[in-house]
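Note that one protein chain is taken out, while the other chains of the complex remain in position.
Now for chain A:
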Amino acid sequence: MSEEKRLHPISAVINFVKALREALIPIVVLIFLNQGERNSFLDYLPFIGMGVFMIIILFLGILKWWRFTYRVEEGELRIEYGLFVKKKRYIPFERIQSLNYSEGIFHRPLKLVKIKVETAGTSNSLESEAELTAITKEEANELNSFISKAKKKIKERIEVDEDGVPIEEESEQEEEVEGKILYKMSAKDLVIMATTSGGAGVVISGLLIFLSQFSEFIPYETVMDEFMDVVQSGILIVAVTVFIVLFFAWLIAVAMTFIRYASFTVKLVDKDLVITRGLLEKKQTTIPLNRIQGIRFNQNLLREPFKYAAVTIESAGGSALEKDSNTIRLLPMIRSSEAPRILEEILPEYEWSTDFTGAPKRSIFRYMFWNLLFISFIIAPVSYFFYPYGLLSLLLYPLLAGLSWLQYKSAGYRLSEDQLTVQFRVFDKQIVYMKKKRIQSLELKETWFQRKGRVATLSATIKSYIAGSVNTVNHLDVKDVEKVMEWYQPETAPRAAKQAEALPEE
């Protein structure tokens, strides 16, 4: 497979559509700005320009496809591309973590896939990634088996080097992609997910923004007048209208969720998690288990009463290019009581207990005080400048007090021999499961006030993509936080601490 290969020609079209999509907003703006009457040739100039522009984009798309070649050579994936300047990118197989497949609407009829090459992300992870826009499935599988074979070889060599004895490799060839299905999302879960995700709200606000763009065409004032008439004619009609709007927004949200998450499946293949999803565009994400840095449970306020949670993976490296994958959804919507059963199969070394040591009672006041103080800075000016309606903002006080109470109730931590689990809340309740060896640094913070009250704040940072994710629990008992610090210190440390203890206090 060392000969030079081109992508499937359809990638020229994909390139074109992609470029067009990026230029969509300027084009729309252009059309709207040129609403006036057209008298002379000059008035058509923008449209002619646009036509030329599109032809150029199409041409560039074709050129891009023509210039892009890839080949496999000397244990490396070698890609050459570039419109005017020829660029070469060589990625050694051992740096390749996984190949992620996705199939868009262009790919499916032609049995093609798009491949994203994911490497162990260091600071220059953006640099070392590659994307093959469209290749046939056979080519993709060939490439995949080629890489996994090469990796195995390298691994063997390393293992031989380390132990002196070659490790017996059970030749589990070509059993690939089968794997064990661990989780399949049901239609019911999808509906619940769409309903509680706030997606309907997004749809409505999107609709409002969309409508506000057409203010020129829709005589809002007339509509408003008529609307007032309608309001007078009966509250029932208004209620029905609102209900219908909400219902359609909800339908759209459900449809969008289905498009993105339909047939969501989690499989365990060898040492990799394989997640497939999508209705029109099929996406496949591969996460090597040893890249998992932590597991996060997220319960928003809507989901919490129904005991549903979203489970996401914090993973190192990975694709910084993929926008919506900032967190990898492992179980997008699941009853929190069912999640551990599935997770145990994936990560048996984790402990899924949620028996937390909470914040001490004296912390309630702190949660309340800071939140209420903060909100006062908003309420005071609003009440003053928008008197008397601004006084309605005073309603935020009981809301915030309620939130503070929930924050206090949520705060907690749990230690086991090699695992720290924290639970906290900003708005959504979060539980983060972290192995000791995955925690990059641990921090104890105390303000002067906290010191007086013998409480402290605990922050644990784990790696998440190319940056870190900081998980902070406020106002825990200072003794508890110190216990965690002690636990985090490497083995030899307790001795030093004991010695220090033995010394008389200054």
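Following the convention adopted for this analysis, a residue touches a chain if its C-beta (ideal position, glycine included) is under 8 Å from a C-beta of that chain, and two chains touch if they have at least 3 such contacts; residues count from 1.
Everything that follows uses one rule, which is that contacts and distances are computed from a predicted model.
Select, from "N-methylhydantoinase B", "Aspartyl/glutamyl-tRNA(Asn/Gln) amidotransferase subunit B", "Extracellular solute-binding protein" or "Membrane protein", the UniProt-recorded name of the complex's unshown chain.
Protein name of the absent chain (UniProt record): "Membrane protein".
Tell me which residue among A:R21, A:K361 or A:K437 touches the hidden chain in the full complex.
Considering the complete complex, A:K437 is the one touching the chain left out.
Give the residue, chosen from A:H8, A:K267, A:R366 or A:K463, that touches the chain omitted from the document.
Checking the options A:H8, A:K267, A:R366 or A:K463, the one contacting the hidden chain is A:K463.
Tell me which stretches of chain A touch the chain missing from the display.
Interface residues of chain A facing the absent chain: 120, 288, 290-291, 293, 316-317, 437-448, 451, 461-464, 467-469, 479, 482, 485, 488-493, 496-497, 500-501.
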